[in-house]
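Every protein chain except one is present and positioned as in the full complex.
So, chain A:
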């Protein structure tokens, strides 16, 4: 990774706490994701993985701590010693720097695949529709769906829908891509095609944070693996460190079950 210095997409998470009612979902999370690196977040259900991911692009506001992208606070503006909550319009603008891929795809069902991809770059970034359309067709081709541009999401398989969703996130030219269990809603035989696309992206130098249960994918694509349990990061390191030589009991127990 020679070009790391020039790349953008550094994500910092500092002392983040988040509760839903009395239930503490995130309990002091610290994490640094280097530009252009791939971080895979593992952990049992309810460990706070998804909430962490949704906090990073401010779909959830955190209770304590802060999150920054390339040194810029997410969701707040700093003036001296005070933090001002961003207005919705500024927040939406900031979000365009993140691409988010949902577990349940969340494609817009009344729009075609192409329209799904084109919508945000035009309406949120004010880019020229014709240029965006050309780029969107390239993106669809890149995820192997050049011939499905005019199909509606219901006419596509789950794997195809998720690939359109990935193209939709990429069309924003985001600095960071966030994947929230992108293959959990898919039939086993469709998981491979989606993971292949994500692994392919991992080589292009976009910062990626992937919440998943696919250990094989984590081993192959991750620069850094983070293991979460009960709202905390209990272990982090390279795939070899975490998957082959886990230090923490919880990690060992979890890996014993899924490997």
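We take it that a residue touches a chain if its C-beta (ideal position, glycine included) is under 8 Å from a C-beta of that chain, and two chains touch if they have at least 3 such contacts; residues count from 1.
As a convention for this text, contacts and distances are computed from a predicted model.
Which one, "Polar amino acid transport system permease protein", "Acetate CoA/acetoacetate CoA-transferase alpha subunit", "Xanthine dehydrogenase YagS FAD-binding subunit" or "Sulfur carrier protein", is the UniProt name for the chain you do not see?
Of the names offered in "Polar amino acid transport system permease protein", "Acetate CoA/acetoacetate CoA-transferase alpha subunit", "Xanthine dehydrogenase YagS FAD-binding subunit" or "Sulfur carrier protein", the absent chain's UniProt record gives "Polar amino acid transport system permease protein".
Touching the absent chain in the whole complex: find that residue among A:18, A:168 or A:250.
Going through A:18, A:168 or A:250 one by one, A:168 is the residue touching the chain not shown.
Of the residues A:61, A:83, A:124 or A:258, which one touches the chain left out of the display?
Only one of A:61, A:83, A:124 or A:258 touches the chain omitted from view, namely A:124.
Pick out which of A:78, A:93 or A:252 touches the chain that's been left out of the picture.
Looking across A:78, A:93 or A:252, the contact with the absent chain belongs to A:93.
Considering the whole complex, not just the chains shown, which residues of chain A touch the missing one?
57, 59, 88-89, 92-96, 98, 100, 102, 104, 106-111, 119-120, 123-125, 152-155, 168-169, 172
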